[in-house]
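Every protein chain of the complex appears in place save one, which is left out.
Lettered A, B, C and D in written order, each chain numbered from 1.
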């Protein structure tokens, strides 16, 4: 599991790195509009994905890499639960072959290959198809798409990229802990979804830390990078919300109408996962508002600083420009007056008086202090 | 019960204290994603929670600290109402033991240990499980999570932290006042929830006072701390709303489908509590809008002040710079002209005329007054 | 009925008075959280409320002040409609006594005493309980809470404060006009609610006038008080909306499920009142948006004025500072040059050329006009 | 039909005229709160409205002004469709008389007299009552209220003001074009509503033109009037939306539950009108957002201009003030130094160097160009 970055790490990143976070918002190439649905274009440079299988029941467990898909065909029906994990979805041929083994619907297979899906739950006659998005900071925000098929005796998971965010789960199965081994495939599907949803929490926490740091920055010494950093956080929060929102709706739909593949006892667990998704969205919503309030704070502070600067300028200019004018008048090109001592004194006195009056006026306006 | 702070107290706090309020928005550590649901990790430094029990019926009442959980097992079923209060939820072992005594669902027990729950009502076959959040100012905003189990003959309350916000209620039971002693556990559960909801009112009032003070500040003499204080209020209002919103929904769900554990006569009371939750949210929403309007007011005032400052600068500069130029021209390094008296008079006259014209122009533009 | 203030009166008020309008947003003291529901704390300085009764049927009518509540007990059941009006809700003892005469539910009685209720309609077995808020300008915004009980043969109205906003209605009963005398208590309850809703219209009109005046101000000569006044209007509109919104919902619920106490013929009338509540909310919503647009307009105008001021400053400074520099150069402390007449002319020429070029540049930038 | 104004005409109007558009937002005087429902107060200066009737069937048609209401009573029941149009709703007596002829409900009649109704559809036992608002630019925005009664054999239309926006329709009936003559009164009612809804399109187009012109203005040369004009457009869009929103809802309700007076074949037509109302609201919503984006654009441009102006000021001031200082030093009142030629050259060199360095610095900051 990706270790969430601490706040200090995140901000050590140069800003260019941070800018790369926009990427997940931009959809990747997809099939040409008007082309066949279910057309699984193999990306030219797609390598064959790694497939692994864990088959288990309450008392036995076997685990193997799958090089030949025939193996899956052999194992089907012989184990209470068959969990096949496919790493990488760019190789259309493999997807089609796996789909054939388990009788998956072509539309669902097409959705696997399109890594810009919204989270959703779709019921097909023989299986339930779930698409969700796993959040990670690696160190930028990464929203990997995961497709899950739940059948009568199998769970298939298709990850967008290699790497194993579901490893903790696999270890729990091996260690034969708790209900996981005795529960059916529906319980395994729940466990996968629960792991996905719970991955959002450390990510959300990391953003809370960033906002915390930004708040200190705005209240303390805002710099040239403050607003861009705030903007980057907002953008990531948007991406997270866009990933989590449909996930929550999909889970709610699943809880409301679980269908025949999910046993009533497992629905309670799905409801719990749905609660977590609600919590995530609450957090993200709050962070979004917080970021908005920080923007206001920044703009308000900037206005206050502008006024401060202008007050200094105005006090200096308004004080010395009139005095300079008096010296200018006295410096005009005329013969030195005979009683110059007296007129000089008068001029200096006028300057002192002018300065004093202006200072008093500014003091009354409270432009001399540092506040406001 | 925590005495809500008066407005004067709240603002005597240094700003750093106020900044600590963000904390409750940030989720605390939770179990690693992918781990077992119902896994009640005991925090390393978790002390054993204090457990107390009050058992009562219309005519009798007994009250005791619980050192050995066997006591609870003995008392169950012998009293019309058994109220067990647990102070602290970090000690997983104790939670599990209590859960066993009352047959609580493992998922509900897990939720107890996670202090970042949304408020909710969940029906399990044998009990109703309610999570809510109690608001206090101590002196910063504190949103303590409280878990409530309502069974056929018991009410269990689990508080996040020691300290007793439900003490008034306990005293009412002891004093045998009103329906509390004759009502069943459902009425006690209502009384607990009602106390929780009503705790929001003094907190909301305190924020109304703060907004009131901030409004005076913005209209009067805004200082360097005005916007940060306004931001702090906004942030707390977000946290409060995030706590109160799901509570309202949970209560509405409870009133709509009370289930077999809540008698029809008690539903009316729950409806009343739900009304209070609605009121709270109305208040918080209004305060939020008020804070928004104050931000606008602050920014508008700042713009006005900027214009005022710039007008002073412009009037001084535009008045004296041309005059200074004339003295400069007359001060140029040429022989003193023969009829210097006349040219000097002409120069002075030109200056007076320039000054007068400029002043008239500024007056027509109304830049000389203090307004606008 | 309180005469709504004309626009001129409203703005003659000093700003401090206007600030007092925030008050109704702030909740008044309420019972301590955790205390008994239905506990009707008599305020220490609560005077005994004035109670009056009007009993009528199609052909007869009697009217009397009620000093002894026994009178009500005697009158019940003898008249087709009994309308009891109670002025003041702070005296708990009286409320309890009236509640006993008519068999009112303790929770409803408690709500009477809490003057920060949301508008609502609640059905109890024997009576319908309605809470609403009457809007007045007196001259500040005043939102008085009115509680209404509709029973089989009575209507009880509880006003928060003495004074009689329902006097027009009483006169209509006395004058035996229209359906009011022949209709049952449900029609009287409708008439009371209709009067309450219709009181919002003159208040909304007054705010439309204020916004109108503020628009003139913003477009014309905004002053130091413009933004505060706009803020005050926004704040009052929030309070009004907070009062009217739940009233509309309550009326909608009443129209949807009128219950056995409201005859089908009267429901049509309630629907009409509900339409009026919708209109009120439409108006308030529009005014709120209008106030928002005025804020934008104000900020935009301020920015424009700032640019105007800065253009004047820049033109003056950029024009005369270079010229002043040239005079400065010519004023340097060197012997008067022999052919000073020619160099002086050159210097003056250079100044004229500089000035001309700058003026042309500013003209091309269109900084010399008054616009933009 | 009022010719919608071209864009050029609209902006030739003085701003004061434009300000008058706020009027329709402000409610007109209404009956005193608490007065009798259905009380049709005749306005003191209300003239008797003009009433005209068209009676037609597939093959015959008669048309007449109605001076005596007995005529209507005679005609009722003798023609398949009777369309009575009343111009002006201020004369309560006439409304009451017409209401008596057709047995209209007093509440509906009262609504006719109140020209600040929301659009709505109300079913009464014998007739359907529709209130809608017709939009026109004449040349300011005018939202005339039209009340429509649909009975078994009649359609009554009540216009707020004389003038005939339904004239095209009348001509279509006379010309015996299409389904209008063979359809029943429900089809006529549809035709009236459709004409009302379609009148919004040219009005919306006119505002699109205005926004277009304002966009050019903001992007090109914003003037003192730009923001006020933008505000005026926003205000009118609010008024339009407030008129069209409930109309859409009313039509949706009518399509959902047409009642016995609307034949199934005509419902398809009402659905089409409902679609148009949806389109109108889509347009208005888009224009509202566009106006908001234009406000942002204006504020952003203003900030950019401010920075531009300040850069000019700063470059001039920062360049010449130091130079002026050097001349000042050299102009101090000391004996002309012996080797003044060398020191003068040094001073001039220092000035040149200073100027050059500053210019380089400003060039590096890119403050010398026109951009940014």
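One rule holds for everything that comes next: a contact is a pair of C-beta atoms (placed from the backbone, for glycine too) under 8 Å apart; a residue touches a chain by one contact, two chains touch by 3 or more.
No experiment lies behind these values; they were computed from the predicted model shown.
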**Fill in**
Out of D:64, D:97 or D:318, only one touches the absent chain, namely D:318
**Request:** Determine which one of A:91, A:136 or A:234 touches the chain that has been left out.
**Result:** A:234
**Message:** Among D:107, D:310 or D:359, exactly one should touch the missing chain; which is it?
**Reply:** D:310
**Asked** For chain A, which residues touch the unseen chain?
**Response** 15, 19, 22, 25-27, 30-38, 105, 107, 110-111, 116-118, 120, 122, 124, 221-224, 227-228, 231, 234-235, 238-239, 242, 246, 295, 298-299, 302-303, 305-306, 309-310, 312-313, 316-317, 320-321, 323-324, 327-328, 330-334, 336-337, 340, 344, 347
**Item:** Chain not shown, touching residues in chain D
**Value:** 1, 166-169, 172, 177-178, 180, 191, 194-195, 198-199, 201-202, 204-205, 208-209, 212, 215-216, 219, 268-269, 271-272, 275, 278-279, 282-283, 285-287, 289-290, 293-294, 296-297, 299-301, 303-304, 306-307, 310-311, 313-314, 317-318, 321-322, 324-325, 328-329, 331-335, 366-367, 370-372
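In the analysis below, only the chains that are shown with their structure count from here on.
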**Asked** Tell me, which chains sit next to both chain B and chain C?
**Response** none
**chain D against chain C, contact positions shared by both copies (same if over half, else different)** = different
**Request:** Determine how many degrees of rotation, between 0 and 180 and to the nearest 5, align the Cα atoms of chain B with the equivalent atoms in chain D.
**Result:** 145
**Request:** Please report how many Å separate the Cα centroid of chain A from that of chain C, as a whole number.
**Result:** 41
**Request:** Calculate how many whole Å lie between the centre of chain C and the centre of chain D, each centre taken as the average of the chain's C-alpha atoms.
**Result:** 25
**Request:** Could you check chain A for residues that touch two or more other chains and list them?
**Result:** 331
**Prompt:** Touch graph across the chains, line, ring, star, complete or other?
**Reply:** line
